[in-house]
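Quick one: this structure, given as structure tokens, is what I'll be asking you about.
The complex appears here without one of its protein chains, the remainder shown in place.
Read from first to last, the chains carry the letters A and B; within each, the first residue is number 1.
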Amino acid sequence: MSTTKLGFIVQRPPYKSENPKLALTHAISSQSVEVYLNDGDIVTADVAFIGDGVLNCLKNQKAMEKYALSSTETHIKNSLLLDLNVMVCKEDLDRLGLSENDIVMDAEEFGAEVTTKVVPFSEITKMMEEVNHLLFF
Amino acid sequence: MGKLTIGCFSSLVGSMSLDFAVKLSAAAIEKGHKVDFWVSGNGTMLSIKGQRAFKDYSALMKPVQELMGKGLTITACEACAEARGYNKENTMEGFKRHSMDWYLASAFNADRLLHIGGE
Partner (left out) sequence: MKLAVFVSDYKLNVDTLDRLKPEKLGIILVENGVYHATIKENGTPSSLLKKNANFYVLMDDLETRGLGSSDINNNIKMISYGDIVDLIFNEYEKTAWL
């Protein structure tokens, strides 16, 4: 039985590039990876939004209404529903004049029990140290 | 010898990051390492068969086929491919198609992972 930890770091704003959404969909796929692994082996995914990437976390996104696309907000909520560790850099929120009130902090309506963690960059650095592999988007 | 997993999300035409990834795969295989290669997003363009090699565009079908012959495992994100109209019938022989968890499963026992994000 062993665990491989992956760190998904999202650095860029949503929509113009497909990358931030792909970060989330790949991270979410950690929940079904067991089909390829031996019993007890798992892959975990931590997701951190840093730099302008914190803009992915704004709430009230209307991508479905405007472009018939599932929103990045929905993917963040799905990540919370699946108990992924979702972190948002506090210094970057502050720099952009944003607070916890502006971003997706929970997915209670989906039944999610975990919430988004607004953390200093030092916490994200700690996560990057602890994981086995890093994926920057 | 180790295992290197490479993920590349950049397109075949319009970027040279896939060229980089294919050359790095070749160098790793040459040194005896195992290489798993995952393409997602616009990177799935690499999986299409019938690519015509013009000198003004990146042409990677031949080197990829040669590397597959040397043991390269290469897989495209099925959903990303289908969204672009790249279906099973026009996929290069030997090129696998799976859901995104394949990439994470490959990362599970990889000694090193190089993730090349898209443009």
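Criterion: a contact is a pair of C-beta atoms (placed from the backbone, for glycine too) under 8 Å apart; a residue touches a chain by one contact, two chains touch by 3 or more.
On a predicted model such as this, the values are computed, not experimentally measured, just so you know.
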Ask   = Which residue among A:Ile42, A:Val114 or A:Leu134 touches the omitted chain?
value = A:Leu134
Task = Quick one: say which of B:Lys23, B:Arg84 or B:His98 touches the chain that got left out.
result = B:Lys23
Query = Mind pulling the chain B residues that touch the left-out chain?
reply = 2, 4, 16-17, 20, 23-24, 26-28, 30-31, 33, 111-117
Note = In the full complex, chain A touches the hidden chain through residues 9, 11-12, 50-52, 121, 125, 128-129, 132-134, 136
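The working rule: only the chains that are shown with their structure count from here on.
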Request  = Let me have the rounded angstrom distance from the C-alpha centre of chain A over to the C-alpha centre of chain B, please.
outcome  = 25
Key: Footprint of chain A on chain B - complex, ascending   = 7, 9, 40-42, 80, 99-105, 107-110, 112-113, 115, 117-119
Inquiry  = For a test of understanding, state which residues of chain A touch chain B in their complex under the given definition.
reply    = 4, 6, 17-19, 22, 25-26, 29-30, 32-33, 35-37, 41, 43, 45, 132-137
